[in-house]
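These notes concern the structure reproduced below.
Other chains dropped; remaining ones untouched in position.
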Amino acid sequence: MRSRRVVAVVAALGAVVAAGVTLGQANNWYPSRWGAADQRGAANRIDAAKVLEAKSLITRGTVFQLGHSYESTMPLFGTRHFSLRIPQTYGPMGTNRTMYHDEIVSAEIGQVGTQFDGLGHIGVGDLFYNGNDRNDFSRPDGLTKLGIENVGALVTRGVLIDVAAFKGVARLEGGYEITRADLTGALERQRTEVRAGDVVLVHTGWGALWGVDNAAFGANAPGVGLDGAQYLVDREVVLVGADTWSMEVVPNPDPDLQFPVHQLLIPRNGIYIFENLLTEELARDRVYEFAFFFAPLKLKGASGSPGNPLAIR
Amino acid sequence: MRSRRVVAVVAALGAVVAAGVTLGQANNWYPSRWGAADQRGAANRIDAAKVLEAKSLITRGTVFQLGHSYESTMPLFGTRHFSLRIPQTYGPMGTNRTMYHDEIVSAEIGQVGTQFDGLGHIGVGDLFYNGNDRNDFSRPDGLTKLGIENVGALVTRGVLIDVAAFKGVARLEGGYEITRADLTGALERQRTEVRAGDVVLVHTGWGALWGVDNAAFGANAPGVGLDGAQYLVDREVVLVGADTWSMEVVPNPDPDLQFPVHQLLIPRNGIYIFENLLTEELARDRVYEFAFFFAPLKLKGASGSPGNPLAIR
């Protein structure tokens, strides 16, 4: 009688191999290359040299905000919610009559709207990054390992890959799988290269549906497929982001697979994902290289973080 | 019979004048210098030149995270709360057995922990920045003016003023009022100058109580007083931050005044406040000048934002 844990691992590995991806480390994706105790994954790829490389890309002083507004009318996955309310104004206090507002927010705050997926977000069965079993670290009031507070600042070179432009469309179709060839073709067209320690953002044009046709936005999505993602893994990036809710193609061309690119990047390779980014202005201005700035909110024990990352040129 | 609005304004002005601060624009603090329709206040002081000035301060590639962790055990003001829970793990999905975590957060999210105060946070009676009456813009599901989503990115030169070091202590006493003389003295000691468009962070040492003695941390605080704040207003800064929950001195030396420095900075001058910052490492490493990076979460209609701002050297 085999334990549940063993069954889960075998099943998951089998599935990904069946999808045709060559995973050199298929049988030993953990411990991670950064050691068995590591909780930062590909964030370890960023050092002072990458920060200075980012700095060198700032030439005009133009700042792009990459985060959407958070509001109850934004597209939401499944039954997640976002509620913001302004309580009654407090005060007045003192002879100077100070009054103040605050706000009550209830939400799956790390996994709604513009969202950064941490290493505690996605598992291969019960196993998460570095082989951590969720039964060992997932607690009611926070993950005791892999919490988003471990990530730290991501200040590095950023690259936008405009796949929509490469394919000659304003918006890729829902369900369109971005392949390795699409990524390399788009990079060649842009004359951009991807380097180790970079953040890569993929522009699909899908974000134009945000707040315009939320049902269509969430029904499916164009996105990076398994071989495209493997290409980025091989380039040793830190993070892959996109202007869709899933970053990866949904549905996957293999109907048996659910979010396999999330698994390839996050638990297997420690690479982060950033979803629902505003990449439109970067694409419009053909800003394919930039300094990227983001640090997750240190929500202790959280799986993800909301954000408003910056691209500066 | 005078309307409530008129009474409020007169009372507030009177109080601040009584506190001894010379307010050249006492009778006409609105419309703002950026026009009657402006919703960004001192963020308007940041232009491409300030971004490039910030860039030029990055020489080593060292990144400092200035945000605390958010957790239920952190110091909280009044009856505010912060709750984070990890729901049951979702899945497995597909033959690849994807599982995922997210998190439920309920909190006064823009006004707990490390927090950025926007222009919709503080009023002089009913009147907020640019003379906006709260009865006109404060709605149950968000402020319809002055919401935090209007602020945009703050990328500029940052200055740390280590008042604790200037006074020769590890930690200023609770209730200690930081004066104009303290600020200028500390700047002189550091050989740092404050320029228009800068972000100014004040180090008091108070942050050492965070999570160690929360009751003491919140009972009072050392902080900037009215004349010190006026000095920073005159320097035309963008934001004043500190390692305390209030940034300003609490209680105010004038017992009739409640949070008058908040009023001086936010509604009257459009200058932002950042509270509960982690300034310890900057002080320890004597990093008095740095590139500052922050963009509020675009919580539509919110009064403030949580954050993990970056100081880079």
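Each chain gets a letter, A and B, in the order it is written, and its residues are counted from 1.
Keep in mind that, in the parts below, contacts are C-beta pairs under 8 Å (C-beta built on N, C-alpha and C of every residue); 3 or more make two chains touch, one makes a residue touch a chain.
A quick note: this is a predicted structure, and the numbers were derived from the prediction, not measured.
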Homomeric complex, total chain copies (2 given): 4
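Here is the rule we use: only the chains that are shown with their structure count from here on.
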Averaged-CA centre spacing for the pair chain B and chain A, given as whole angstrom: 29
Touching residues on chain A, where the partner in the complex is chain B: 8, 11-12, 14-16, 18-19, 47-52, 55, 58, 60-63, 65, 67-72, 80, 84-86, 89, 91-111, 120-126, 134, 138-143, 149, 152-153, 155, 256-260, 262-263, 293, 295-304, 306-310, 312
